[in-house]
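One protein chain is absent from this view; the other protein chains keep their places.
So that you can tell them apart, the chains are marked A and B in the order they are listed, and the count of residues begins at 1 in each.
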Amino acid sequence: MNSATNQPASGAPREGAKDPTVPIWLIVVLFLLVFWGGVYFDEHSGWFEPQVYSPYVSAEQLKTFQVAGGPDIMDQGRQIYERTCITCHGPAAAGQPGTFPPLAGSDWVNEKEPGRMIRLVLQGFSGPGLKVNGQPFNTSSAMVPWNSLSDDDLAAVITYVRGNKDWKNTAPAVTPEQVHAIRAKIAAAHPLSFTPAELEAINPAE
Amino acid sequence: MNATSPTSSASDSISTAEIDASCRVPLFTLFVSGAVWLVLGSIFGLLASLKFHSPSFLSDCAWLTYGRVHAVATNAFLYGFALQAGLGVALWIIARTSQTRVAQPWMIAIGGKLWNLGLTIGLIGILMGDSTGFEYLEIPRYGFVFLFLGYVLMTFFSLLTLHNRKERALGVSQWFLLAALFWFPWVYFTADYLLLSRAPIHGVTQVVVAWWYSANLNLVWFGLVGLAIVFFFIQELMKRPLYSRHLALFTFWTIVLFASWSGVPHSAPVPAWIPALSTVGTVLTVVTALSVIVNIRATCAGGCSQTENPPPGKFIAFGTMAFVVAWIANALSGIPEVASVTNLTWFTVAQWQLNVFGFFAMALFGAIYYIVPRVTGMEWPRANFVKSHFWCAAIGIVVIAISLAIGGIVQGFDWHDLKMTNVEVAKSQLNFLRISTLGELLILIGNLLLLGNLIGLSVRYYKTHFVPVYREVTAELKPAEVKP
Partner (left out) sequence: MRYGPYVFLAAFFALAVSWFGFVLTPQVQLGRPVQETNTVMKADLYPQERPGEARQGLEIYRANGCAYCHSQQVQQKGTLVNVVLTDAGKKTMDVAKVLNDEHLGSFSGPGVAAGLPKTLLQNATMDQAVALQSLLKNAGAKTDLHLVPIGSDIERGWGKRRTVAQDFAADATVMPGSLRVGPDLANVGERLPDMNWQLMHLYAPRSVVKDSPMPSYAFLFERRKIGSQPLADALALPKEFAPAEGYEIVPKPEAKALVAYLQSLRSDTPLYEAPLTPPPAPKTNAPAK
């Protein structure tokens, strides 16, 4: 290893030897590539947005592609119904005679203004004296309050039930804003479940 | 080899022969085990390759299904040979450039044994079905533990040897090796901790870490250690210094900064910024290849003939050329337009093979063929095996790289061609795979030649050094020699 020239093979500089620097063209290539890299990153990376995947290039562009208009509200409502309401009210919304009132063709559901129905679903109800389509419906069961669902979910399921043609319901849809407004109104005013008498007294347009 | 050092230097100077002799024990373990794993890996690799032509070949046994055999082949090669023998060569280079004896050679040998233990149980685990599912990181946790311990032992004493160096200023090969020795345990431990522990990370981040680990092992670690070997031997064999330290420093920084960002493919199911960063890193590694070309060409200017030992020089030269081709191919395949064709095809396999075998393994072969005679003081039993190994390995890897690269490009275009069914695409690959199997066979033959030579030399060494001593010690004593 230490041959005649007495140079260590490690490449340590010799005394007085000049150490050539990196050739200029290589530095130029490096800078050109770094520039390219910067441009590429700017155009294709979405700037660290975790939701931007190629072929989309930015969060703004991705937003313009959200054209589904939100979920199909009937489908969303159906999903919530099948997870939540179906246990008591049944798959055909026929309820159970003597225990759970039907929703199909019910006057409670088909009111043009949804105020009563929204309150009912939000706060639940209990107590005797329920009438459905004019006929008394005697039940000792109570309806559980569903204020744990979000405004969007409640609006979806209420719209679904109100507009379900198979169940002969033809009432107009409900928006999350309406649910939100009523939620705010009753939060202070009426913390407990409604009784049927109270519900009858409510003006559904409010 | 003339092993005299200038006698005019300080009285505590150590001769090269002593330095080499101190390496004997660890290098014996690391090189011989490495060669055994190399052959084993090649056999499994050949087996895996054969399964493409004859899918029902050995398919009835769960242990020999393609997925497990392939994992064993790559891991035996990477961890058994490339890392192990690489550490051996690194140790020798450190000892030589530090001009000091190896610190605690027996501890390094024990580290090597632990490494082998970890690898053995890890590979058996893979065959039993415990593969982790991450490429190049298939060895399950129980194997990792021993591998890591073995690595720590080997590296600690290598670093201690470096610490004992005479000249405090570091040379080029020393920087590269020092960085590499720290690099591997960090990335390996991180990958193991995040992926294989009791509470691994969730979801697609697992694969990002696995890709990061793979790039750091295949590009950064092999790049650093391989170039350390190339730079050392170019100077050693040609008896002239490296053209430019600045350029070597430039190479070092471009490897550690850019290649460590490589690895995430363009199509990955991750947010766009991750493949974008990886693409930029990959394309920038072309600068590394260019800087190496400039440095080596300028060092070799005025003729490349070596004054001693042609065969190691041939291996090192081939390795350098393969480095340049493999890294330029890698950088090109980072460009998005090219990646849309070559991604998820055999092209990436070809590039990997060229990098780890064509570059790193060939550089290791050259180093081993140079080091072992000096460390043991004996010549190779069969010099013609060394030459044949070179030709088998060189032709083998060129055949594999070219056939799989072309096959990969054809495959990429075929997958984009909607008129081709899945089976038609697979069929169009078949001839390329057949050719690459021939390449694998050649490489296996070459590896067997290396193993044969190493074992022959070890036997000869044993016979020369131990047997006479043994015989002397166990010979019957003459009555006159018995003390009363």
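In this section, a contact is a pair of C-beta atoms (placed from the backbone, for glycine too) under 8 Å apart; a residue touches a chain by one contact, two chains touch by 3 or more.
Just so we're clear, the structure is a prediction, and the values are computed from it rather than from any experiment.
**Student:** Check the whole complex and report which displayed chains the hidden chain contacts.
**Tutor:** A, B
**Student:** Given that one chain is not shown, which residue among A:Ser58, A:Gln79, A:Asn147 or A:Thr175 touches it?
**Tutor:** That would be A:Gln79, which touches the missing chain.
**Student:** For the chain left off this view, which of B:Val102, B:Ile139 or B:Leu178 is in contact with it?
**Tutor:** For the chain that is not drawn, the touching residue is B:Leu178.
**Student:** For the full complex, which residue in B:Ser42, B:Gln84, B:Asn116 or B:Ser131 touches the chain that was left out?
**Tutor:** Looking across B:Ser42, B:Gln84, B:Asn116 or B:Ser131, the contact with the absent chain belongs to B:Ser131.
**Student:** For chain A, which residues reach the chain that was dropped from this view?
**Tutor:** Considering the whole complex, chain A reaches the absent chain at 48, 50-56, 61-62, 64-72, 74-76, 78-80, 82-83, 91-92, 152-153, 156, 164-167.
**Student:** Could you please point out the chain B residues that touch the chain left off the display?
**Tutor:** On the chain B side, contact with the omitted chain comes from 51-52, 55-56, 59-62, 65-68, 70-71, 129-133, 135, 162-163, 168-170, 174-175, 178-179, 182-183, 186-187, 190, 194, 201-209, 211-212, 216, 249, 252-253, 256-257, 260-261, 263-265, 267-271, 274, 277-278, 344-346, 348-349, 411, 415-416, 418, 422-423, 426-427, 429-430.
Simple rule for what comes next: only the chains that are shown with their structure count from here on.
**Student:** Just the number, please: Cα centre separation of chain A and chain B in whole Å.
**Tutor:** 52
**Student:** Inside the complex, what are the residues of chain B that reach chain A?
**Tutor:** Interface residues on chain B, with respect to chain A: 5-6, 16, 96-97, 99, 167, 169-174, 231-232, 235-236, 239-248, 250, 254, 266, 269-273, 275-277, 279-280, 283-284, 286-287, 290-291, 294, 298, 336.
**Student:** Which of the residues in chain A come into contact with chain B in the complex?
**Tutor:** Where chain A meets chain B, its residues are 1-3, 5-14, 17, 19-23, 26, 29-30, 33-34, 36-37, 40-41, 44-54, 56-57.
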